[in-house]
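Here the complex is missing a single protein chain, while all its other protein chains stay put.
By letter and in written order, the chains are A and B; residue numbering begins at 1 in each of them.
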Amino acid sequence: MIKDFLKTLVSNRKSLVGLCLLGFFVLVAAFAPLIAPYEPKIDRLETVAELGEPSLEEEIVSEDYPSDSRDVIVYRSTTTREYEKTVDYFPLRAKPSAEHPLGTNHAGNDLFSQLVWGTRVSLTIGLMTGLFVTALSLTLALLSGYLGGVVDDVITFLTNVMLVIPGLPLMIVVAAYVTMKGTLPIVLILGLTGWPYPTRLLRSQVLTLKGRDFVRVSRSLGERTSFVVFREILPNMISIAMAEFFASSMAAILGEATLEFIGLGNVTVVSWGTILFWAQANGALLSGAWWWFLPPGICIALVGTSFVLINFAIDEISNPRLRKR
Amino acid sequence: MSDTMLEVRNLRAGYATAKGFVRAVDDVSFSLRRGEFLGIAGESGCGKSTLAYAIMRLLRDNARVESGGLLFKGRDLVPMPAAEVDALRWTDMAMVFQSAMNALNPVLSIGEQLTDAVHAHRSVSRDEAEAMAVEMLALVDINADRLRSYPHQLSGGMKQRVMIAMALILKPELLIMDEPTTALDVVVQRSIIEKIEELRRRLGFSVIFITHDLSLLVEISDSLGIMYAGRLVEYGPAAALFNEPRHPYTEGLMNSFPSLTGPLRRMDGIEGRTPDLLSPPPGCRYAPRCRYARPACSEGGCPGLAPSGEGRLSACPYPMGGRADGGVAGEGGRL
Partner (left out) sequence: MKYFLRKLGLLAFTLFVSVSLNFFLPRMMPGDPARALLDKMENLQPEQLDTIRAAFGLDTDDPVIVQYGRYLRNTLRGDLGTSFSRFPTPVSEVMRVALPWSIGLMGLCTIISFSLGTLIGIAAAWRRETKLASATVGFFSFVRSFPYFWLGLVFIYFFAFRLRAFPIGGAYSVDAARGGAAWWLSVLRHGALPAATIVVSSLGAWILTMRNNMINVLAEDYITVAMAKGLPIRRIKSMYAAKNAILPSVTGFAMSLGFVIGGGLVTEMVFAYPGIGYMLYQAVNAKDYPLMQAIFLFIAVAVLIANFAADVAVMILDPRVRDGAK
C-alpha cells in the first residue's frame, strides 16, 4: 500500500519536484555542520600561533589592537613558552562578501551559517509538529468515526468548537503564557491548536470507508476491531493522512516563524523565524540589508511550496476530476 | 421530406486515455424513422451512453467522434458548426440523462430549470414560459405547484419525470433516453415507461431508449438494437428479435431476465466479462463468452452486421438454426 503510494508520488512530475525540493532541505538540515562555514553564534575567529603545550595558568605579555576587528594577544604560560593568539572579529552588519556570502548580522554572526543551521531547527519543528498533528487527528478521527455514538458526538462537538476559535491569536495567547521556551513547547502549542481541521477531514474519510462494502462485510463477519481498523481502514487513509501531514507541517513552519518573529519563541535559538526577528529588531529593512531578511522567507516559501506540490499530486491521485486530461 | 429522422452511418467514437484510445462506439449504423421507438440494449460499458452523447454532440473533454456520419433530418451533425448544433439541440432533439438524481441543479427551482431552456431558444415572456412548464409538468402528472420546489424535495421518480418534461418542453422530434429508469424501483420504472409511450403517441416524437435491461423494451419498442463491446451485433423489429434472436449475445441477454409471461427460467446471465475496449479480442468480440463459439470465430476481423432475412441484421455469420441443439431448447430443462 505505502509502496504503491510512494511509487505514484515519484511518477508524478509535480510531486517529484516537491520531493526533490524537500529532500534538498532535509539534506541541508542533516549536514548543517558540514555545509555551514561557521557555528551559528560565532562572531570571531581565533588562531593561536607557536607550538607548545597549553597550560592552565597564563600571563599576558602584551596586548595589541591593530584594528577594530583584530586583537593580537601574546601570553606566556607557566612553562615559559610564548603564544600569540590572534582574534579576528567578524564585521557587524556586513554586506555579502566572499567570507560571508549573506553578510553578517548586528552581532557579527555569519548569516549564511545561521540560515543553514536554522534549516535544522525550522524543519525539525515543522515536521515534528506535522507528525504530532497527524497522529493526534488520525487517532481522534478513528475513535470518532469508527466508534460513533457518544465518543463521536463529543469529539465532533469539540472539533467544531475549536475550528471556529481563530488559531493564530489563540497560539499567541498560549505562547505568551508559556514560561518555558524550547522546541517541545513550540511543537505542543502548534500541535494543540492545529488538530481540529485535519481531524474533521480525516473523520469524514473514516465514515466513508466505514460505509464501503469490504469494511461492512468484515464487520458483519465479526472481524476484530483492531483488524478492521488497522488492516482495512488505515491503509486506505494513507494518501489523505499524508496530505494532512504535509499541510500541517507547512502550517507549523509558518506558525513557528510567526511566533518567533513576534518574539514569542526562544530568541536565543537560531531558526528562520528568529533570524527574521533579529532582522526586524535591528532595522535590517530600513538599512536596506535585504540579504538579512529575504533568504529566510524564501527558504520558508520553498519548503512550503514543496509541501504544496506534493499535496497537489496527492489530490490529483485521489481525486480524478482534478487530473489534467 | 423523407421519413427518416436519424441515420447513423459507420459511427466511430471513443475516449483518448493515458493508456490509449478507448473506442466505445465502433462502426455503428442504423436508422430511425419518424415516430419510431428504437430500443438499444447491452451490458454496462458497451458504449450506449457514448453513442447517445455522440448523437447529441455532447461528447466532452477527451471524447471525440473519429469517423462516420450522423444524419439528422438529412443534415450531418458531425461536421456541423457548434452554433448550428446549439440551435438544433433541445428544440429538435433532446435527451433524458442516465442519472436523474444528478441531472437537476440542486440550487435552482424546478420552474427555473424548466423555463430557462425555453428562454434559451424562444423569445417568450416569463409567463408564457411558465405556462409551457406547467403544461409539460401536467403531461408527466406533476402538479403545477411543484414549480417552486427544489430537486431535493422531489422523489426519484418525480425527478425523472421532471427530466422528461424538461426534455419535451420544446416539443423535440427526437428524444434520446439514456437509462432513464435505472435508479428507480420496478413499479416506478413501469409507470415511467408507460408515460413515455403515452406521450409518444400523443406528441409523435421518435425515441431512442437506452437500457441494459432488455425486459423493459419488450412491449414498447418498434425496433431493437443490441450492442456489445462498442458494436451493434443485432438489429431488427422488436417482436421478431424477441421471438427468435439471431445473435447468441441477444439470446444470452434474454436469458438474463425473468420473463413475466413465459415459464420460470433460471436467470443465467452471461458468463465472463465484457472485453477491454483498449484491446478487443480478435475475431468476433463475443466469441470468448459465446457458448456456440467455434475456432474460426476468434480469428480474423470483427464480423459486421449483415442482413439475415426478413429485414433483420445480425453480426453472427452462423444462422441460429445450425446450432439449435445447444440453444434455447436445452434451456428449459435446466430450470
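Everything below uses one rule, namely that contacts are C-beta pairs under 8 Å (C-beta built on N, C-alpha and C of every residue); 3 or more make two chains touch, one makes a residue touch a chain.
Treat the numbers as computed from the prediction; the structure is a model and nothing was measured.
Chemist: Quick one: which shown chains sit in contact with the chain that's not drawn?
Modeler: Checking the complete complex, the chain left out touches A, B.
Chemist: With the missing chain put back, one of A:197, A:245 or A:278 would touch it. Which one?
Modeler: A:197
Chemist: Among A:35, A:178 or A:207, which one is in touch with the chain left out?
Modeler: Result: among the candidates, A:178 touches the missing chain.
Chemist: Write down which of A:73, A:206 or A:257 is the residue touching the left-out chain.
Modeler: A:257
Chemist: Going by the contact rule already stated, which one of B:40, B:117, B:147 or B:284 would touch the omitted chain in the full complex?
Modeler: Within the whole complex, the residue contacting the unshown chain is B:117.
Chemist: Tell me where the left-out chain touches chain B, residue by residue.
Modeler: Chain B touches the missing chain through residues 56, 58, 60, 86-87, 89-90, 94-95, 97-99, 102-109, 112, 116-117, 120-121, 150, 152-153, 163, 166.
Chemist: For chain A, enumerate the residues touching the unshown chain of the complex.
Modeler: For chain A, the residues touching the absent chain are 157, 160-161, 163-170, 172-174, 176-180, 197, 250, 254, 257-258, 261-264, 276, 279-280, 285-286, 288, 290, 293-294, 296-297, 300-305, 307-309, 312, 315, 319, 321-322, 324.
Just so it is clear, only the chains that are shown with their structure count from here on.
Chemist: Taking each chain's centre as the mean of its CA atoms, how far is chain A from chain B in angstrom?
Modeler: Distance between chain centres, rounded to whole Å: 58 Å.
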